[in-house]
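Following this message is one structure expressed as structure tokens.
Only one protein chain is missing; all other protein chains are in place.
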């Protein structure tokens, strides 16, 4: 059994990693860290884990971490991640980093949207952990930059069209809606139940840090260099992202051809479900699972295609995809620990 | 006191009309009809109205209705409306129709999206009941085609830009999200709590009947003839619509100029709130009120403007706007009965 | 017009007071205070109030407050209230205190459940602001101890039975469920959307500070001296309390007699609705209103009566009741500013 640690276990991504990993057939979860809850059983922080995970939260140095685990998930904020990760890699650990610190290949872009990067030398060796695009590289790398939740839903939704060159990348608009777990577990007034329930709003309009990450992959897939419109919204639910994606479709590209593009690209993918004609994705049908559901509609009146993609933001958008990456890195079956069907209702 | 009737009082629009009208200072609610609940007090159907409305649901002929009221709200499905309304108008009643039957000026467009129209002669005399655009005509007409909820949010959101000619109408994309009360009170599996809660999805993609209504007003405001992209989504909340609107903005049109356009058009409007710089609309801030909140952001990276507009779909999107129209038709203060501030939380 | 101030306007009770008072026909809201948001318009803290309340949050001394208002609502935490209120009373202001500081007549009980009381001399002159029990005293007093939300629902639910002496007070069990606005607007992890949504739990079991307040009034009404069981629970909704109340009913007391007791006691009450036979209260039917809805069922199998009472916790359970008290103190119609029907859905 491979030994695994979660650094930063007291956030919603951390608890979800623990939920998935505690039943994983090929690993043992040996260590969970949390500065804030040091000394407290993780199951006191998250009572859903009672009798499932009996680890106590610790506050460990990178060296101590390395003595405990072979694979390390860093579920800490950006900036913190880039301080820790190099020390873990130096000890030959496999690292799956869930922050944004290693996602952008261009350090200048990173520094424009975030802050000074202290370990830019690792940007080249980090692999962007979207298995549907980078499976081969993932299998042989040591550092995964686990994708952001919005980018996962948007890139998977558009990839077949971009690869085939049948849409105008310049025309892409991504209108995305996320559940509140995406805002994290910090005690903020804006995340209070009464502020979020029964409400809906956009936020960080034309200004969200996932924008350059989305553009990086879109431009690579489409061999182009465009800026896109991305508007995130906050849904009154805990889990789920739905992205509604708009683009001008090349004249002459018909429904069958588009369907073919999706089915060809995703037919062997365990976690992408291209929905049958006339069925559109809904977040409630992917909840608790690692699936990304995709549907589309061509609108002849406007010449646009509308693609919808749905994920559970803390599974395929974070913890689940991270475990999928671990499986690939370790040579496990890609779906190990991730076989559970979505919960409905 | 003017006597008022609600035809079709047992839906969510009906109960909201009753809620507003029972405290209206200038009218008396004399009659509520419901075929399904005939003989039952309306406050049994909707116990929130207990001790506020003590009318019994009746099933009346148009002639009986005319003997009971001077102003009649028809909150019945399309098709039913066009059968009743002409008989009410023949008796010189003022009619505010909340169905879609008299909203489209072009009978061919109506028949393409709905069905055969049996009273097309009234399409010309009906006034589209959006006071911010048609106040003068509303004041002197007998038949109001009360706007759809989505169109209200979208048209108010875009009107200043279209009138000024600073956006490309062809580029308009309206990504709208509505609370579940918009689906009505019919007993459908798709409207059950467990199907809607914790979930989010698009529906009727590129196919919703509000599309021609939106296009009619956009084309009139923009002196153009375009088709737009409109995608409705279902939110897990009862009340509220947020529309996120995208369009290419003319080069050289800056933030101050756009702000000016909005403030100029809406500065005397009681029910449109142009939000201060940096504040975006949220459905939770208009709930229970007749307000339409509008905010915007120009994105220099893409050359697009993103406008957001929020309403309570059963107030400004239905019952409240209908009462606003009644006030104008009857010479009451425009905000009579509609002064209540939004409920938060 | 009487001038009114809200001290502590940035909590959920504060915003609800502002919502109600901004449309009140007999007063002018002149002042809102908030230490945390000093200098910021209240409508920036609560955008629902935009264009309805244009006051800026201030941080004022009691003396300054007294120069601004004739009636002062103190919506601050207990302890803070008892420091301010005496200074306001010294200036002959009418004070409606929404904290717990003046609710318990016995200072020893207060000190056992809260902390040292610094102004015990005011406990005698404070009137417990439940108009259905203390209307006369309220009309002539200067200091209202506005009741807690749970106590309001429980006391109104049981009062007719206790006064008539038909239940055994010793047997009372109050199982109460409250919406999350009751937890206030503090940034606590336990109040985050993701912690509360889709969940339900009891808290402070056999240990909640409203217990002595409930017992004080029950013992007074029932001429007894009992302890009761009170269990609060947290509902995944913003507004609403439902209390389910159990007591052994005297043998021989039948349904008609019980109904008589309720209807006799409440027949002239504007804000208590005794529901018709077979209809049980639901929080969604009182939302946004000052109503307390009451229903009951006698269970011959067990000899118990089950009474249910529903209120909106921030209206009848806080801000609305406070305004009702102000109306009585100032000689206004008791329902002034509180006529709005509940909004459903």
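Quick notes on this structure:
So that you can tell them apart, the chains are marked A, B and C in the order they are listed, and the count of residues begins at 1 in each.
To be clear about the criterion, a contact is a pair of C-beta atoms (placed from the backbone, for glycine too) under 8 Å apart; a residue touches a chain by one contact, two chains touch by 3 or more.
The structure presented is a predicted model; accordingly, all values stated were derived computationally and were not measured.
Of the listed residues B:2, B:56, B:109 or B:197, the one in contact with the hidden chain in the full complex is B:197. In the complete complex, the residue from C:202, C:224 or C:335 that touches the missing chain is C:202. Annotation: of C:72, C:104, C:306 or C:323, C:306 touches the absent chain (contact as defined above). Here the missing chain is touched by one residue of C:22, C:228 or C:341, and it is C:228. When the whole complex is considered, the residue among A:181, A:229 or A:325 that touches the unshown chain is A:181.
Mapped onto chain A, the interface with the missing chain covers residues 12, 15-16, 18-19, 22-23, 44, 46-53, 181, 198, 238-239, 273, 275-276, 279, 282, 284-289, 291, 293, 339-345. Those residues of chain C that touch the chain absent from the view are 173, 175, 177, 194-195, 197-203, 205-207, 227-229, 231, 233, 235-240, 242, 244, 246, 280-285, 287, 297-299, 301-302, 304, 306, 308, 310, 345. In the full complex, chain B touches the hidden chain at residues 12, 180-181, 185, 187-189, 191-198, 236-238.
What we mean here is this: only the chains that are shown with their structure count from here on.
In the Cα superposition of chain A onto chain B, the rotation angle, rounded to steps of 5, is 180 degrees.
Each chain gets one centre point, the mean of its Cα atoms, and the points for chain A and chain C are 45 Å apart.
Taking each chain's centre as the average of its CA atoms, chain A and chain B sit 38 Å apart. Separation between the centroids of chain B and chain C, computed from CA atoms only, is 36 Å. Multi-chain contact residues of chain C, defined as those touching 2 or more other chains: 12, 181, 198, 238.
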